[in-house]
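One protein chain is absent from this view; the other protein chains keep their places.
Here is subunit A:
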Amino acid sequence: MTLLPRLLLGALLLTLAACTGGESNVSKGNREGILHYGNGSEPQGLDPHVVTGVPEHHVIQALFEGLTAKDPATLEPIPGVASSWEISEDGKTYVFHLNPEARWSNGDQVTAGDFVFSWQRALHPKMGNQYAYMLFPVVNAEAYARGRLPDFADVGVKALDDVTLEVHLNAPTPYFLQLMDHYSTFPVHPPTIEKFGEISTRFTPWTRVENMVNNGPFDLKEWNLNRHIIVEKSDTYWDRDKVKLNGIIYYPTENIVSEERMFRVGQLHYTQTVPLDKIPVYEGIENSPHVQSPYLGTYYYLINTTMEPVNDVRVRKALSMAIDRVKLNNTVLQKSRFPAYTITPPGTLGYQPPKLFEFDAEKARQYLADAGYPGGDGFPQLELIYNTQEDHRKIAVAIQQMWKDVLNIDVAIANQEWKVYLDNVTEMHFQIARRGWIGDYVDPNNFLDLFITDGGNNNTGFSDPRYDDLILKLAPEAKTREERFSLFHEAETLLMEQMPIIPIYTYTSNHLKHASVKGMPSNLMDYINFRYVWLDPNETDAAPVED
C-alpha cells in the first residue's frame, strides 16, 4: 500500500539530486568572462531619448557611448566618441573632435552630424523626452523643446565636418562635460531611426534585438522581458581592445530579498542593493562582499510653508532640531547612511555646504515656545506623509517618537501609494512629506536649483528673490570655482535659515560584490564604466578586493 508514495518520494529525491552539484553562475561566468549583474528592475526600454530610470541607465551605458565618458575612480571626463575637446576662454563654446574610428555596430562611422540629429530628437517637442532639460544649457535648446522655436538650425549645435562638433552654451556651465555622459545626450543612428519612423516618433521597434544599431562597447544579444538582458562584447567599438568582459547578463531583481539570496548562492556577481537588515550580517563577516560608499543624494522632509503650523519658521526649526540624526542612523538605519544637515551632499565636487544647526533639544523646545506652543501646548494637527515602503515607515516612526519625546507634540504619520503620494506632493496637498533627490550630475547646482521660485521640484512654497538671483544669474556667470561655490554657500545658508526642508541623511550606495569582480571602484555617482570591468577567475570567495 505504501508503494506509490515511496516511488514518488524516490522520484522527487532523484530530481533533487540531479539538480545539485551544478556549476554556479558566478564560477561559470568567471571562466567565460560573463558578468551576472543584478539590475534592480526591468528596464522600461532602451531608447536613450525615451527612458528615465537607473536600471535603463546601466544597460544603455553598455550599449551606447556619448561624447565623453567618466573615469570610474575620479569621475573626471575621459574620451568617449570625442577623443578631445576645446573650451573657449569665456566657457561658452565647446569644440569636440570626434574619434574617426568610432563606429556604429553596423560599421558606419559615428559622425558629428549624428549628434546634431540625435540632439534634435532628444529635444523635439513631440518626442516627450522627460530628460530633454539635460541639454538646456545649449543656446536655444529650451525654446526649441518648448515648441517656441520652430527651426532646429537656430539651436547652438553645429557639425563643422564629420568629426568636429561645435556647441554654444547660454552661460559657462562647469558641469557640461558631465552631461555629455548622460544617456539623454547620447547619439542614435539616424538611418535606423528613420527606417522605423520619423525623428520624433516615440514608439518604434528600433531598440529590439534584431533592429538595434548602437555605438557602445557591447551589443544587444537577447532581451527576454522580465527575465534577462544579454549583451556581448562589440567587435566594432573603437576601444574594443580594452574591453575585457565578453558579455553581461542583466537580471531584473525587483525583490531585493530574493536578490540577496541569489547572490548568496552564486547566481549573481553583483547586487543593486542590500536589504537594511542584512547589512549588519554582512558587516559581521570577514572579507565582507558588502561595499558601501557615499552616494550623490539626499533624503529629506519637504515642508509646505503655506500651511499652518509649519508656515512659521520657528516651528520648522524646532522640528528639524528635535531630530537626532546620529541616533537615527545608528539604530534604524544600521549605520548605513550619513546624517545630513543640508540639501547638498558634503564634498560634492569639493563644495562644503554650511552646517547651521545640529540636534539640540533645548533650542528646539525654545523655538517651539517662541512660536506660541510652550511644552507643545495647543500644537495644532500635523501630518507627515510618505510613500508606502518599509524603510520610510521605520524612519517616520522613529522621528515621530523623537518629536514626541523632545517637543511633546503628536504628529500623525500616513503612508500613501506611490502615485497618490506624488500627486499630493506636486499639488502641495500635505504639511510634511518625505522626499529624496538623487543628483543627475556632480555639482551643487543640481541640488540648489530645486528651490528656485516655482521650480518644478520645489513643492514647498519657498521663494526668495536673492536665492533665485544667486542660483540663476550670479553663479552661472562666476569666473572661478571658488567664487561660484561661495555664491552657492550663500544660497544654501539662505535656504537652511528658512528651513523649507528638513534634511535627514545623505544616501549611500550599498552593493554585494563578488571578489572576482575587478575594475569597478566605488564612486559618488554609483557609476560603472563597463569598458573597464573584468573578472578574475582566481578569486573564488565572496570577499571584495580593493580596486
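Just so we're on the same page, a contact is a pair of C-beta atoms (placed from the backbone, for glycine too) under 8 Å apart; a residue touches a chain by one contact, two chains touch by 3 or more; residues count from 1.
Keep in mind that, in the parts below, contacts and distances are computed from a predicted model.
The listed options are "Sarcosine oxidase subunit beta", "Uptake hydrogenase large subunit", "Lipoprotein" or "ABC transporter permease subunit", and the UniProt record of the chain not shown names that protein "ABC transporter permease subunit". Across A:G147, A:P191, A:G372 or A:P537, the residue that sits in touch with the chain not pictured is A:G147.
Listed residues A:P125, A:P275 or A:G461: the one in touch with the omitted chain is A:P125. Checked against the hidden chain, the listed residues A:T273, A:Q334 or A:N457 yield one contact partner: A:N457. Here one chain is not drawn; of A:T173, A:T253 or A:Q431, the residue touching it is A:T253.
Residues 1, 3-5, 8, 15-20, 22, 25, 44-45, 47, 50-52, 125-130, 132-133, 145-147, 202-205, 207, 224-228, 251-255, 257-258, 261-262, 264-265, 267, 417-424, 426, 436, 455-457 of subunit A touch the missing chain (whole complex, contact as defined above).
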